[in-house]
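Quick one: structure below, then a few questions.
A protein chain is absent from this complex, but the other protein chains hold their places.
Right, chain A next:
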């Protein structure tokens, strides 16, 4: 759930928890550990982890907001509310995001609520699918590629080792690691909020680009290398270069500029998975669990408290009526501009809307009304000098940090100890139910909410109880071939 990060220095970790921020560029990490021996491994591990952490933080925006959560939020005040006509219900089957939008900001609140709940289930599924995909990628990698379960150094943010003789010492070290990690995150979040408040958009934007660059090229290269090693597939350097270059370049374009929504979503899922894998590798066991717990508490505080950094960030963005960076948040909806919208001068520059209406062919059918003439009928009278507004489809946005931490939890459950599948599945179901409850609360409260606390709490409870209670029971049953 966190923030932005991208900087050239070692310690650039920007914690910004906001699901509204665009993708941050991860700080560069060099991930060459394990290739040059252990002492080198330590150094590069440190280096890498610094970067990966900052990237993580930048990518982790733990909060969910509904993009059209009501008349209160400024940027959604220009959103259309979806309104399905009765006869078009049947046609809409194949296109779930098919809405007949009419820009009516002054809709009565009761109808709005009904629409919210009516479309709520669809949005829940629109978030279930990417979260599930990210977890599947992480679990599949953990179970097959040994590299991500090998211990090879630790992040510099978790300096205390867990190879201590006594349990108390180990617990103390993990708590200290957590404290350091959380304080780094807090500092970075505040730094990011300050940057945003003072409109240092170029800095933020550059940072984001640097971090995405690192993630898309370096981490992908390492991941690909490890996967090829695991399956003993030879690949020559020119092919490798071509593959990584294409993957990375298309990723940069999709995330930071324009691209098909599905491709952008796929890239965001992939980078979240890569980030989560790095965390799973570099966080020591007990520290990982304590950090997960502490980060959900921090998330709750940062998003809900009036002076919380993320809340301030969201409010600032709302005041300035700026669109959200698409690259730091997974968006389940499509955003497009119709024709030539007059953008707010303050929102120029880095905060551009990434999508073209030409890309979103699916949604064209949804406009039956003449209020969106430019796309379909350029000669429609009645709107000669009208400022065209952006139409944003109802959707839910989830910060990449949420993806990352959910995947860290499930990945750790898959990686540690017994390699039991039941534990992994239990954590998976628990996280999905937590997400469902969070989205229900979102529909009720209609403001940005932290996505981590409920899911991570359920996940942690189910992890520990399944690992210690259910696993022996099911193993005993299975060994006697009993069924309950």
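Heads up, the rule we're going with is that a residue touches a chain if its C-beta (ideal position, glycine included) is under 8 Å from a C-beta of that chain, and two chains touch if they have at least 3 such contacts; residues count from 1.
In this section, contacts and distances are computed from a predicted model.
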From "SUMO-activating enzyme subunit", "Brix domain-containing protein", "Gamma-secretase subunit APH-1" or "Proteasome subunit beta", the hidden chain's UniProt protein name: "Gamma-secretase subunit APH-1"
Selected residue (touches chain absent from view) among A:136, A:200 or A:474: A:474
From A:241, A:257 or A:421, residue that would touch the chain that is not displayed: A:421
Touching residues on chain A - with respect to the absent chain: 113-114, 117-118, 121-122, 124-125, 128, 143-144, 417-422, 425-426, 429-430, 432-433, 436, 462, 465-466, 469-470, 472-484
